[in-house]
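The following block contains the structure, expressed as structure tokens.
The complex appears here minus one protein chain, its other protein chains still in place.
Order of writing sets the labels: A, B and C. Residues in every chain begin at 1.
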Amino acid sequence: MEKTTIYYKKNIKLKDPILIVGLPGIGAVGSLVGEHLKTSLNAKKLATLHSPHFLHQVLMLKSGGVRLVNNRFYYVNNKKTKKSIVILTGDVQAGSPEGQYEINEKIVKFFKSLGGKKIYTIGGYNITSHYTQNPRVFGVATEKKERKELAKGGVLIGQAAGAIWGSAGLILAFAKKHKIPAACLMGETGMLEIDANSAKAVMEKLIKILNVEVDLSSMDKIKAETEKMLKELEKAAPQPQGEPHSPSTLSYIR
Amino acid sequence: MEKTTIYYKKNIKLKDPILIVGLPGIGAVGSLVGEHLKTSLNAKKLATLHSPHFLHQVLMLKSGGVRLVNNRFYYVNNKKTKKSIVILTGDVQAGSPEGQYEINEKIVKFFKSLGGKKIYTIGGYNITSHYTQNPRVFGVATEKKERKELAKGGVLIGQAAGAIWGSAGLILAFAKKHKIPAACLMGETGMLEIDANSAKAVMEKLIKILNVEVDLSSMDKIKAETEKMLKELEKAAPQPQGEPHSPSTLSYIR
Amino acid sequence: MEKTTIYYKKNIKLKDPILIVGLPGIGAVGSLVGEHLKTSLNAKKLATLHSPHFLHQVLMLKSGGVRLVNNRFYYVNNKKTKKSIVILTGDVQAGSPEGQYEINEKIVKFFKSLGGKKIYTIGGYNITSHYTQNPRVFGVATEKKERKELAKGGVLIGQAAGAIWGSAGLILAFAKKHKIPAACLMGETGMLEIDANSAKAVMEKLIKILNVEVDLSSMDKIKAETEKMLKELEKAAPQPQGEPHSPSTLSYIR
Partner (left out) sequence: MEKTTIYYKKNIKLKDPILIVGLPGIGAVGSLVGEHLKTSLNAKKLATLHSPHFLHQVLMLKSGGVRLVNNRFYYVNNKKTKKSIVILTGDVQAGSPEGQYEINEKIVKFFKSLGGKKIYTIGGYNITSHYTQNPRVFGVATEKKERKELAKGGVLIGQAAGAIWGSAGLILAFAKKHKIPAACLMGETGMLEIDANSAKAVMEKLIKILNVEVDLSSMDKIKAETEKMLKELEKAAPQPQGEPHSPSTLSYIR
């Protein structure tokens, strides 16, 4: 296998599809949103992307089978809006720049071939080393119109700086090239490897954008458990010399 | 040399061949099984695989010659079953994902071109930092039928989790793609670089699957020497503070 | 995206263009010169180079948009000399040798297709761990005639040794191959990540070579601030044992 390949089911009819990209990354915000959305909306498999730029491994399944690590497209037709939602989730992202450029342009071209109308990529925005109880949602978009709409919905536009790595960023660049409007929603996140709280903040925005109903209670449960665990850690942690351990380290920052 | 290439002897007739893949990896379980099987069955050279994704080195031989690092196919006709056994062993695996994907699909396609019927890859399954005296054998398989048969033979199906790296894993994925039933047998292993005990446990399963007779006494010898050495280390080792050194660290775990 | 690509505006007429290459590198000397020259001369965008060998990231803009990391060509027509100046700046250089060779030959070929007559690449020359108040400018050139002219202007020729990494070096090699005279100007630099003083020294030479007027007062300001900061650090720093901290560490060296 020498090239990135997308295997897909033919004869699936989509109506003006919107793509949500929820892949592994900072705070696992993208993955959490992608997986939760897929499960909540009961989306069906549409396509699978394999690439020689992914890790050279298979994952063992409970069934006793295996699965090559991949990225997967799911779809669902939104009854309210009469439009299709396509969700991209996956186990991995490419480890090299060359792989990232190849794969992410293929994703955009494939979505364009489906008649794709809009793309939202999801990521975490790491600006603090602390846990954030009320994470903000930052956004960037390829078109002014979209920026205004996101701003109206409470997404912070033009307030984030720096780089967006991997699919969440490159898909925007290739969407611009192939003339599909695209935006990236980033949940503020701190030290956590898996930040359900940040993912929930993004989900709340996304639900309104997509006009779908999604139960966020499972995310609330993870959030509550995380906060309980962090409070216990706080009690147990020795106070570092000269740097008093204030409660503020767990509260809203910046 | 810019592409992975397989050089093979033509006009060799194989009958419904089964492939055993025993390449370097965790605990050297794959290599030990591959080499022992090849020697015991007196298998003959069938093909050699060279790749620019392997290490850029030749190995010096006792004869004063050299050999490019490679992967090698051997074959033997099983008189009992009237079927051919093909064994893949080698010095190395590719160091990059791209190399792994290219090489392992080539291996599967080559075996398919030989009329290949089934594949077993061999690996180590590292779930402990201790030496395991009675290692279990875990398995995954691409087809339900095979999983049942392996389970009957005492291979633990659906009980291993995580990733299988390299040829032992990717060959299963490509076998599935090219419609050859395939399984991976993994010997439980711990801290050892070369775990003959784990390899022996896999061999015992493999002997029954292939219906061949293989003398395991040489593996028993390595096992006995390893255990003697570990007991001496145990005596010599200073007791770590607060972590009493119990004999259980050398016994069956989990 | 699998190949380095240059997107450019057609129908722009250039007259005997000279290329100045100011990309990221040692002391950020190249970037500082490239950006300052572009801004001072009010140069216009000519072309954009994208490459799968660049970092897989987009940069967030104040507007709320994004930009794929890239290298950019700007142009301006010099009214005094009636010749065109082309300036290459950018966010990154390729991270792999293969990427560097591909991109830098593409840059030279593209400039040749524009009718390019001469190339100056800009870099830092790191020969000390100290800050240099009066940095010298070292030079190399593909042609003897150019070396003589640079020497007349006070550039030190044949006095630097070692390697020039990345675009500042490879572009000279490819210019030679494609028969475009080329030189590299290197500002002496020390421990600073961003050395405006070194960049200013190069600018002073470049202004005369290009016969342009450029205000260097903004560079003077950065220089003054840097020196103030370094003096404060000097006061604050504890004296290392056996190595008396003399004022000379901040003065001209070698």
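Here, a residue touches a chain if its C-beta (ideal position, glycine included) is under 8 Å from a C-beta of that chain, and two chains touch if they have at least 3 such contacts.
Predicted model only: the values in this text are computed from it and were never measured.
Colleague: Taking the complete complex into account, which shown chains does the hidden chain touch?
Modeller: Looking at the complete complex, the unshown chain comes into contact with B, C.
Colleague: Just to verify: which one of C:Ile87, C:Val140 or C:Met219 makes contact with the chain not shown?
Modeller: C:Val140
Colleague: Please give every residue of chain C in contact with the chain that is not shown.
Modeller: The list for chain C reads 94, 97-98, 100-102, 104-105, 139-142, 147, 157-158, 160-166, 169-170, 172-174, 184.
Colleague: Tell me where the left-out chain touches chain B, residue by residue.
Modeller: Residues 1-2, 52-69, 95, 99 of chain B touch the chain that is not shown.
Heads up, the rule we're going with is that only the chains that are shown with their structure count from here on.
Colleague: Quick one: how far do you have to rotate chain B to sit on chain C, C-alpha fit, nearest 5 degrees?
Modeller: So the copies are related by a turn of 180 degrees.
Colleague: Rounded to a whole Å, what is the gap between the Cα centroids of chain A and chain B?
Modeller: 38
Colleague: Considering chain A alone, which of its residues make contact with at least two other chains?
Modeller: None at all.
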